[in-house]
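Questions regarding the structure given below will be posed in turn.
Here the complex is missing one protein chain, while the rest keep their positions.
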Amino acid sequence: MDEFIHQVFSGLATGGVYASLALALVMIYQATHHINFAQGEMAMTSTYLCWALIEVGLPYWVAFLVTLVVSFGLGVGIQRFVIQPVEKAPVLSVVIVFIGVLVILNSLVGWIFGYTMKSFPSPFPEKPLFGNSFLSSHELGVMAMTFLVVGGLFAFLRLTPLGLAMRAAAANPVSSHLVGIRVNQMLALGWGLAAAIGAIAGMMIAPITFLDPNMMYGVLLYASAAALLGGIDNPFGAVLGGFILGVLENVIGAFVIGTELKLTVALGIMVITLLVKPSGLLGKTVVTRV
Amino acid sequence: MIGNVLMKAPGVRWGGVSPVAALGVVLLALIPFALSDYQVFQLTLIIANSIALLGLNLLTGYNGQISLGHGAFYAAGAYTTAILMDKFGVPYWLTIPISGVVCYGLGWGVGFPALRLEGLYLALVTFAMGICVPQILKYKHFEHMTGGVQGIVLNKPDAPFGIPLTPDHWLFLFTLVIMVGMFIAAKNLLAGHTGKALIAIRDNPIAAGAMGIDVARYKTTTFGISAMYTGIAGSLCSLSIQFVAPDSFSALSIGFLVGIVVGGLASISGAIYGAIFIQFVPHLAENISKAAPSAIFGLLLIAFVYVLPFGIAGSLKKLQMRYQARRGPKVP
Partner (left out) sequence: MNLLSVRDLHASYGSIRVLHGVSLDVELGGVTTVLGANGAGKTTLLRAICGMVSRQGEITFEGKRIDGKSTPDIARSGIAHVPEGRGTFAPLTTEENLRLGAYTRKDKEVENDYERVFEYFPRLRERRAQQAGTLSGGEQQMLAIGRALMLRPKLLVLDEPSFGLAPLIVQEIFRIMRKINEEQQVSVLLVEQNANLALEFADRACVLETGRVVISGTPDELSNNEDIRRAYLGY
């Protein structure tokens, strides 16, 4: 029973990481109706950047903030120079471009930093808080960070005029133009935010999975499954899905199938969701008029 | 649909195979006499991979179903051959049709739920499928069959009936014959109303359905055939390489994507250009650095979408059409 509780709590912590990355995916999907296949690699690149800054001597939180800013810029840059030109192209072309970005980032990082695994520091203390045996401080810290990120994003989107403009641009780009909103700027902003959120996700999980260019494939898989499970057009759903998947990953891994098939579990959840309730738990069923 | 293919089998008509292509095949069959065993091996891989690319192209280029995980079918084919030969002593040539059937079944099995998934979602799920394959292959409960992380080692078959050819040379001819057969079959398939149906489904599935095309049946069958082609390619390659292991399949799906984008979507000859490309470019690029091949693949994916969306084959065809237009209509 103790083991079960431990797995659940641990799962909630990693679930927070999945929730954050899933949120980034949903943000871009809502705005552009595209799945950012490169989200994981963008997060991975950011995490490596942070590592490099720490290696050079910057204190953790300074490196963290600098990474956030640079990641934001990376997101804006990719949207403006790589994605925007193919906006109106057929789905296959856009998917191919995303995969292209994925591959370039992965290989660039591998080239610059090499393929040996590196350790990534956690900003949270070594000893578990309050001496509990269920959650390490890092895991607690990850959960706190997740709430901060998710809460901050929701506050931004619901309560600020700029957030409203972003939601408008995603809901109806044409009408947004008609009220004076520059939709392309909103898209770039959205990508920048998504990239920053992804960076946080990467930096939170790196202490657990260790740093290596392929570290985010599994996380991306889980985040995608989470986004689908929650409803690809619903941010609340993404967060809910993330936590559910984190717990499922651990519980199924520890008690049902063993830890070696974790990726397949994510695939299974994805397939089941798409077959049974394609709009996800909280998403809206879209009826297409023929 | 299978009936279509058989009705147009050689003997009735050669299904529009041009004399140039036929000559090319004959020359190709003779070339190995002039090359080293290693070069013949490379040529064999190119030919086998072109079958894989044709398979993916059938599904994605002609039928519009995006698969980012075709490496899974390739691995399935490779492992089927390896396990049959290693654990059950099945002769190498028999493993090919068995692998074809197995992979057809797998493809059909994936194609069936895929009916519910539109473009992006299908891409996502197949992407996930491709990532999962190495894990499944390493799974300890399957280890006694798959050989786990170490994989399975195979023996290259000797030429039959004591024909005086090196194993590499024999395997090359074996692969070439299969490739030619499969390409002709594909060409016949696509030339008839099946091809038009596939393209109609790609461009406007609702209209296609309204015209009476059984969209579901065509889509699942195409998935099956596509998986069969790629699986057979995997089998042939495993014979040449003499080795299968879980980690050799991780980056394949992306390589295949590059192959069909560079070679040319919705084109048969594109599969050949693509295969040549993905065989040689990594070799050349590796001289720069270990990471360079992937970076170049990534850059080329993006570049081709922007600049040459129809790939090499498509661009050649455009040039040809422009040349013919300039020359004016042929006098009847």
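Residue numbering begins at 1 within each chain, and the chains themselves are lettered A and B in the order written.
The criterion applied here is as follows: a contact is a pair of C-beta atoms (placed from the backbone, for glycine too) under 8 Å apart; a residue touches a chain by one contact, two chains touch by 3 or more.
Keep in mind it's a predicted model, so treat the numbers as computed, not measured.
Student: Which shown chains does the hidden chain touch?
Tutor: A
Student: For a quick check of understanding: of A:171, A:256 or A:275, which residue touches the chain that isn't displayed?
Tutor: The one listed residue touching the chain not shown is A:171.
Student: For subunit A, which positions touch the chain that isn't shown here?
Tutor: Its contact residues with the unshown chain are 161, 164-165, 167-168, 171-172, 174-183.
Operating definition for what follows: only the chains that are shown with their structure count from here on.
Student: CA centre of subunit A versus CA centre of subunit B: separation in Å?
Tutor: 33
Student: Please give the residue numbers of subunit A that touch subunit B in the complex, ascending.
Tutor: That would be residues 33-35, 37, 82, 85-86, 89, 91-93, 95-97, 99-108, 110-111, 115, 217-218, 221, 224-225, 228, 258, 260-264, 266-267, 270-271, 274-275, 278, 290 of subunit A.
Student: Could you pull out which subunit B residues touch subunit A in their complex?
Tutor: So the residues of subunit B touching subunit A come out as 60, 64, 66, 68, 113, 116-117, 119-121, 123-125, 127-129, 131-132, 135-136, 138-140, 206, 254, 257, 261, 265, 289-295, 297-302, 305-306, 309.
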